[in-house]
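Input: one structure, supplied below.
One protein chain omitted, others in place.
Every chain is named by a letter (A, B and C) in the order it is written, and numbering of its residues begins at 1.
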Amino acid sequence: MILPILLIFPLLAAVPLFSLRSRRAERSVLIVHALLTAGAVIYWGVAGPEEFIGYFRADSGNLLFLALIAALYLAVIPASFLYLERQKASELWHRIYVVAMLLFVFSMTGAVLAKNLGLFWVFIEATTLASAPFIYFERHQSSLEATWKYVFICSVGIAIAFIGILFLALSAKGESDLFYTDLIANAPRLGRFWLLFSFPFLVVGLGTKAGVAPMHSWLPDAHSEAPSPVSAFLSGMLLNTAFYGLYRIFQVMDAAGLRREAALFFLVCGFASLLISAVYISGATNYKRLLAYSSIENMGIIFIGVALGGGALFAAFLHLVAHAFAKSSLFITAGNIAHRFGTKDIAGVRGLREADRPTGALWGVGFAAIAGLPPFPIFISEFLIAREMVTQGRFGLLAAFLILVTLVLYGMARAAFGMYLGSAPAGAKAEPPRPIEWLPQAVLLAILCLVGVAMPEVIRRLVEMASL
Amino acid sequence: MTARALNVLFLLIIPFLMAGVINRVKALAGGRKGPPLLQPFFDTLKLLRKGAVVSRVTSWVFAVAPALVLAATATALLLAPGVGRVQTIAFDGDIVLCLYLLGLAKFFQLISALDTGSAFEGMGASREALFSVIVEPSLFLFAGTLALVSGTTSFGGLFTLVGSGAWPAVAATTGTLLFFMLMLTEGCRIPVDDPNTHLELTMIHEVMILDNSGPDLAFLQYAAALKMYLFALLIAALVLPVDIAPFQAAVVLPLVALLCALLAGIVESLVARFRISHVPQFLFLTVALALIALAAAVYFRGGAV
Amino acid sequence: MSQILTILFGVGILYLALTSRMRTYIQVIALQGFILFLLIARDFGKLDWFTFFFLSFETLAFKTIIVPAVLWRIVERTHVARETDPHIPQFGSVVIGTAVFLAGFAVTDWVSRIDPSVDALPFGIAVSTLIIAFFIILSRKKLITQVMGYMLMQNAVSLLMIAMAVELPLLVNLGVLLDIFTLLFLFLLFLGKLHSTYEETSREKLTSLRDQP
Partner (left out) sequence: MTLFLAGIATILTAAVAQALFPRRTRVAFFAFVTVAGLLLAGGGALMTLLNGTESVLFAFPFPFERVTLELDALSAFFALVIAFGGLAGTIYGAGYLGGYPDRPLRGHLFAFALFLISMLLVVTSREVLPFLFAWELMSLFSLVLVFFDRGNDEVRDATVNYFVAMHVAFALILTGFLLFMARSGSGEFSSFAAAMSDPAFAEAALLILFAGFAIKAGFIPFHSWLPKAHPAAPSHVSGLMSGVMIKTGIYGILRFTLIVGVPTTRLALIVLAVAVLSAVVGVLYALAQHDLKRLLAYHSVENIGIIGIGIGLAMLGLRIGNGPLILLGMAGALLHVLNHALFKGLLFYGAGAVYRAAHTRDIEKLGGLIAKMPATAALFILGSVAISGLPPLNGFISEFVLYLAMLAGAPLAAGAFGAVVVLTAGALALTGILALYCFTKACGIVFLGTPRSDAADKAHDPGGAMIAGMTLLALAIVAVGIVPAPFFAAAAKVAATYPFPGDPAAQAAPVIGTLGTVSRVLVLFLSLFALLYYVRSRLIVRNGGTASDATWGCGYRHATARMQYTASSYVSPLMALAGRLLGLRTHLERPEGLFPARTEFRSHPHDLVDAYLIAPGAKLIRYLFSLFRWVQSGDMAQYILYGVLFLAAALIWIMGGTR
C-alpha cells in the first residue's frame, strides 16, 4: 500500500508549495518525504515485496537501491538546509530547490521501482530534467555552461539509449515485453543479433547517466557546479540508478548467452573510466571536480566487477554501496570546506584540520574510505575484485587495475593531504563548526566502517539480493 | 699454559721493542745513531709519572677514551694467535670479536678527538676513519677466505695453512703482504702516515692525540704499538711452519715481529709519505690481495675440504 | 506511398547537409515531422485508437508545429540567420552527406541480410539521418544548430520506431513525448539565457570548464 503513496506523494506535495509560499512548509515536505521513503524501505524489508498497477514493484532486487536513496536523502536534507541558509536563497529559488529535490528523488525512486525497461528509461530522462535546476542553482556563467552540457549530453545519451531499447524491443518482438522479468525469462528465445546490436547503444546511453567513459564528460562540470548536497546525491545515487537499469540489461545478455560480449563492453568502459580518472585526478585543481573524477573511477570499478562476475559481482555491489556513502559524505564535507574557505580550488585550502577539526577529520576519514583503506568496505570489494581477476587468470587486467588505482590514489592523496595539512589562513578559522555540519557525514562513515569490519547480515543480504 | 703466559709477557715487551727498532733503523738510515731500542718504553714510564692538561672543551668521553682504547686493544691481543698459534683465549669466531674490539677502540679514539672541538683533530679523525673503511673489508674478506678453506672459525685454526696445491703458498704470500700493509696503515707509519712530521695538517694518528697528555698519552701510544704487534703476530702465524715446536715458536715469534719492524723501518727510510688523496688507492690494494686469495681458495678448494 | 514519403524524408536531410541557413533547418525539421505524421496515419489500422491518437498528436502538434515555431522564434530573436562558419566547408558537406547515405545503406544492407524482416528503406534513411544528426551536432558551432541536430536525431529515432516497432506499447511513445518535453523546457529556456549571458552562442565560448592532467 505504501508504494503508490511513495510515488504520488512528491507530485502532490509539490503543488501546494507554490501557493503556500512558506519555507517551513517546504522544508517539512522534504523531511516528510525522506521519512516516508525510509519508512517504505523498512516496511518492504519487513513485509516483503509489493506491486503497483503491474508496472512498479519493490522487492529484494531493488531494495538495496531504495535503501540507498532513503539513507542518502536523509543525509542530504540537513546539508541542503544548511546550504540554502548559507546561500541566502530567495523565496523562489528556495522553492525551486525543494520542488526539484522532490521530483529528483521521485524520478530516481520511480526508475528503481519500475519493472519495465521503457518506464525505467522515462524516469531516467526525468532525473535529468529534475536535476538540471540544481546545476544552474548558483547562476554563474560556469553553472550555466555546466547545465547546458549536462542537459545536452545526457539528452543525447538518453536518445542513444532509446535506440538501444528500440533494438532490444525488436529482438524481443513477439516473444516478450520490456519487463525485466519477462526479458530474463525469455532471454534464450530473444533475437541474438538485435540483442547484441542494442547493447552498445544501451551501454553508451545509460552509461552517460551512470558516469562511465566514454560519455562521462558532463560529470565533473555538473558536480562541481551543483550545490554540494546535490553533488552528493548525483554522485551517490543518480549514477547508481542508471547503473541499476544497465545491470538488468546485462543480466538479460547473460541469460541470452551473450555474457562474453556484454562483459567485454563493461570492461572496456570500466578501464577507460579508470584511465580517464587517473589522468585527470592527478592534475585536478578543483576539489569538487576531483571528487567527480573519483566517482568516474569508482563507477569504472563497479563495471569491471560486474564484467568479471563470480565473486566480483558481489564486490561490485558492495563497492557501489560503499562509494555511494563515502562519496556523498565527501561531497557534503566539500560543501562545508567551500563555505569555510570561500574557494573550490585545492590550492586555496590549507590546514583543514586546524581550521575546523570535525570537517578535517571527515575529510581525512572520507578519503581513507574512498581510497580503499580498512576498515572501510572498498578495501573488501577491491580485494574481491582483484581475487576474481586472479582466479580467472587475467593477470594483465590485475596489473592494469592495480596500477591505475594506485595512480588515482596518488592524485587523490596529493590533493587531500595538501588540503588537510599545513596552516590555515586566519579567515578560515572564524566560525566554529556546528554539529549539523558534520553529523550526517559522520553517521554515513560510521555505518560504512561497521560494514567494513563486521558486515551486518541485513546489509549483506541486501547487497547479495541486489546482485541476483 | 706456558704459551699463554709467554703471550702475555710478549705483549708487555715486544710492542715497545718494535717501535724502538723502527726508530733505530730510520736513524741509522739517516746517518744518525738513534735512541736506545727501549726508548719508547722509557717514554711511556715517564708519561705515567706526569699529570695531565685537559682542554676545557672536553667531556668525560675524552677522559675515558684512553683507558677504553687500551683495554679494548689489549683484550683483542689476548685473542690473537701468539706463540705457536696458541691464543690466550680462544673460541669460535674469536677473530670477529678481536677485530670488533679494535673497532670499539677506534670509535672512542675518533670521538675523543672530536671531543676537543679542534679542527686539526677532527681532520685526523676523518682520515683515520676513511682508511679504516677500506682496511676493514679486506681483513674480513681474508678471514672468510681462510675459513672457507680451513673449515674453522677460530684464529688458531684459520691461520694454520693446510691444503692442496699452491694454496698455502698463495695464502701466506697474499696474507703477509696484506697484513704488512695493514700494519703500516694501522700503525700510522709511512707511507700512510708520518708520526714524526712537524706539521699538524699532514698528521693522522698523531694529530688525534694532540690534546692527550700524561698517563692518557701513555695508554694511547701503548695501544698503537700493540696494534702493530697484532699484525706482526698475524704475519707470524701465517708464515711459520704448521708443525713448529712450542720452544722454537717462542724464540722465532719475537724475531718475526722485530723483522716486521725492521722492514717497516726500511720502508719508512726509503719511501716518502703519500699524498693523502693517494692513500685510498694504496689501501685498495689490500682489498685486491684479499680477493686474489679468495679466488685462489675457490680454485684450490677441491681437495682441501 | 510510404516509400515515397520515406525518400522525401531522406532528401530533406540531404538538403540539410548542404545548407547553413537556420530557417531551412527548421523547415526541414517541420517537414520531417509532417512526414512522420503521414506515416503514422498510414498505419491507422494497426494501432489501437489511443496510441494512434497519441502518436499523431505528438508528430503533428509537437514535431510539425510547436517545436519548429519555437525554434523559429529563437532564430528571429537572436538574429542568427545562418551558421556562419561551419567546421567543414560547404562542398565538403555535400561529399559527407553522400558518404553518410552510402554508409547508412551499407549498414542497412548488412542488417537486412541477418534479419530479412527489416524494411530496408526506412531503416537506411533513419540510420543516415541519425549519422547526419550526429554530424551536425559535432561539426556545427552554433548552439542552436546543435539543438536542431538533436531534433533531427529525435526525428530519426521516430522514423526508426514507426518503421520497425510501431506496435510496441504506449510507454515507448511516452518516452518520445518526454524528449520533446525536455527540449521545450530546457534547451529553449537555456538558449535564451545562454544568449543573454554569452554574446554569441557559439559552443567554443562554452569551454571554461575543462581540466588538465
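By definition in this document, a contact is a pair of C-beta atoms (placed from the backbone, for glycine too) under 8 Å apart; a residue touches a chain by one contact, two chains touch by 3 or more.
Keep in mind it's a predicted model, so treat the numbers as computed, not measured.
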Task: For the chain not depicted, the shown chains it touches - done: A, B, C
Open item on the list: So one chain is hidden, and I want to know which residue out of B:Ala3, B:Ala29 or B:Ala147 touches that hidden chain in the complete assembly.
Closed with: B:Ala147
Open item on the list: So one chain is hidden, and I want to know which residue out of B:Met1, B:Val53 or B:Ala272 touches that hidden chain in the complete assembly.
Closed with: B:Val53
Open item on the list: Touch as defined at the start, partner being the missing chain; which of A:Leu102, A:Leu144 or A:Ile160 qualifies?
Closed with: A:Ile160
Open item on the list: For the chain left out of this view, which of A:Phe65, A:Tyr83 or A:Trp218 touches it?
Closed with: A:Trp218
Open item on the list: For review purposes, identify every residue of subunit A that touches the missing chain, sorted by number.
Closed with: 148-149, 152-153, 156-157, 160, 193, 196-197, 199-201, 203-204, 208, 213-215, 217-218, 220, 261, 265, 275-276, 278-280, 282-283, 351, 354, 361, 364, 368, 371, 373-375, 379-380, 383-384, 386-387, 389-391, 393, 398, 402, 405-407, 409-410, 413-414, 417-418, 420-423, 454-457, 460
Task: Interface with the undisplayed chain - residues on subunit B - done: 48-61, 64, 66-68, 70-72, 74-75, 78-79, 89, 91-93, 95-97, 99-101, 103-104, 106-107, 110-111, 113-123, 125-127, 129-130, 132-133, 135-141, 143-145, 147-151, 153, 200, 210-211, 214-216, 219, 276-277, 280, 290, 294-295, 297-298, 301, 305
Open item on the list: Suppose we count only contacts with the excluded chain; which residues of subunit C make the list?
Closed with: 107, 110, 114, 134, 137-139, 146, 203-204, 206-213
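Heads up, the rule we're going with is that only the chains that are shown with their structure count from here on.
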Open item on the list: Quick check: which two chains are joined by the most contacting C-beta pairs?
Closed with: A-C
Task: Farthest-lying chain, centroid of Cα atoms versus that of subunit C - done: B
Task: Geometric centre distance via CA averages, subunit C-subunit A, whole Å - done: 31
Open item on the list: If we count contacts the way the header does, which residues on subunit A are in touch with subunit C in the complex?
Closed with: 116, 118-119, 121-122, 125-126, 128-129, 132, 136, 141-142, 144-149, 151-152, 155-156, 158-159, 162-163, 165-166, 169-170, 173, 177-178, 191, 193-194, 197, 220-221, 224-225, 279-280, 282-285, 289
Open item on the list: With touch defined as at the start, can you tell me which subunit C residues reach subunit A in the complex?
Closed with: 111, 114-115, 130, 137, 143, 146, 150, 153-154, 157, 160-161, 164-165, 168-169, 171-172, 174-176, 178-179, 181-183, 185-187, 190, 193-194, 197-198, 206, 208-209, 211-213
